[in-house]
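See below for the structure under consideration.
Apart from one protein chain that is not included, each protein chain of the complex appears where it belongs.
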Amino acid sequence: MDFPAFLDQLWLARIPLLKGLGVSISISFLSIVVGTVLGVFVGLALTYGYRPVQWIVRGYTDFIRGTPVLVLVLASYYVLSTVGIDLGPFQAGILALSIFCSSHVGELVRGALQAIPKGQTEAAKAIGLTFPQTFAYVLGPQALRQALPAWVNTAAEMVKASTLLSIIGVAELLLRTQELISRTFMSLEFYFFAGFLYFVINYSIERFGRYVERKTAVPS
Amino acid sequence: MTQTLLEIRDLHKRYGAVEVLKGVDCTMAQGEVISIIGSSGSGKTTMLRCINMLEEFQGGSIRIDGQEIGYETVGGVRRRKKEKEIARQRAMTGMAFQQFNLFPHMTAARNVMLGLIKVRGMGRDEARSVAEKWLDRVGLLSRMDHYPGQLSGGQQQRVAIARAIAMNPKLMLFDEVTSALDPELVNEVLQVIKGLAEDGMSMLLVTHEMRFAYEVSTRVIFMNQGRIGEEGNPREMFVKPQTKRLAEFLKSSSFN
Partner (left out) sequence: MGYSLNFAAVWRSFDLLLEGLALSLGLAFAAILVGCVIGLATAFGLVSKNIAFRKPAGLYVTVIRNTPILVLVLFSYFALPQLGVRLGKIESFVLTLAIYSGAYLAEVFRGGLLSVPPGQREAGLAIGLTEMQIRTSIILPLMLRNVLPSLSSTMISLFKDTSLAAAIAVPELTFEARKINVETFRVIETWIVASCLYVATCSVLAALLRAVERRLAVPR
């Protein structure tokens, strides 16, 4: 391994690599945001929806969770253009990851809401709160504490999943790395470098998750 | 002259900086039944657990039948014996625990058979017939194919005693065996222990059941702050305690 040569190439390729990193972060960020918003609705529907609504949403989440993310990405990329919705690979990829994210967040929200003892709702009713009030002041805050640490983990999952968009040609960090390797043939060095960058990002998220866990713990 | 079974000399045990046993000496003859009483934190359970090396100890020695337990001194250096040797020595004693500690994934019979097969090297059939004998002895022959989760606390503890006694130990250790039981289940377990005592089994019992200690023991040891505070014949000790500590302890416990 020729370390100075690697540093040379790294310096030469700094702009595309940084752009790739930016794209990776944008993909992760957008799909987490969209996926979380969708996921909260999914979770609410799973917990409080009318029976038929519950069944449909349950079918949706089970189907998504039974399908590999890569299949979602490929399907979203190929299918949308076939039906005449012209999205670039970037948008199609984000759509797939958001859907993936929404099923996970949906399960998280459902789990968190159902973990709240029934007595909480009863106590809220007993002091005369309406359901929206109960949700806003009693159930929501408790569910948030419960779900937050796992949600941070989901964010790390999304960063990892963002690499899959390289397969449909989105120029994120991994694809930029591959392009660089095809020019320099330094596969060991640059895969290692990319892996290290992802590790740093995810490890920071993981540490942040631990921190959130400590912060959100109800004092007792 | 009866033979010495257990000999504890100057036993010291520390957890970090806290010394829980500060030099315990005790000699026990074959066939004796000794109850160890004392308030919690007095070191009575720790002493029992040192005898079968569930706890390490830093000073002193324990001998069973003349064999030094757990440690050996080679060239002036004290060191822990090999794991295999300690396992063999542990099998010289049997132990029943406060929380029973039955293996939940095995039937009552297989709980008893495990040590017979793995440690004593018995075949399955022989082990099964020994298990039958002892489960019958504790009155649970009909439950031998039940799992621990299907038995009451008292029944579980009787299986645990059968598991220990089936190994044919020289000495039985009982660690607060009735403390986790509902009051109505205590007696069935005490009856089993009483029966073993009548058969001449050597036993050391850590117990809170003062009435039982009084009835069944040949000797009582009162532990106080990591030392033996007082010992003697239960009839004399319980009626005429020599130390203020024991008098206070007896007053606060249920014995009267």
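For reference, chains read A and B in written order, and residue numbers begin at 1 within each chain.
Basically, a contact is a pair of C-beta atoms (placed from the backbone, for glycine too) under 8 Å apart; a residue touches a chain by one contact, two chains touch by 3 or more.
Since this is a predicted model, take the numbers as computed values, not measurements.
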Q. Of the residues listed, A:K125, A:K160 or A:R183, which one is in contact with the missing chain?
A. A:K160
Q) Which of B:T4, B:S61, B:N101 or B:T218 sits in contact with the chain that's absent? A) B:N101
Q.
Using the document's definition of touch, tell me which of A:F29, A:Y48 or A:Y191 contacts the absent chain.
A. A:Y191
Q) Which residue from A:V79, A:A123, A:A136 or A:A217 sits in contact with the chain not drawn here? A) A:V79
Q: By the contact definition given up top, give the residues of chain A that touch the hidden chain.
A: 62-63, 65-71, 74-75, 78-79, 82-84, 156, 159-164, 166-167, 174, 178, 181, 187-188, 191-192, 194-195, 198-199, 202-203, 206
Q | Where the missing chain touches chain B, by residue | A | 52-54, 83-84, 87-88, 90-91, 93-95, 97, 99, 101-105, 114-115, 118-119, 146-147, 149-150, 160, 163-164, 167
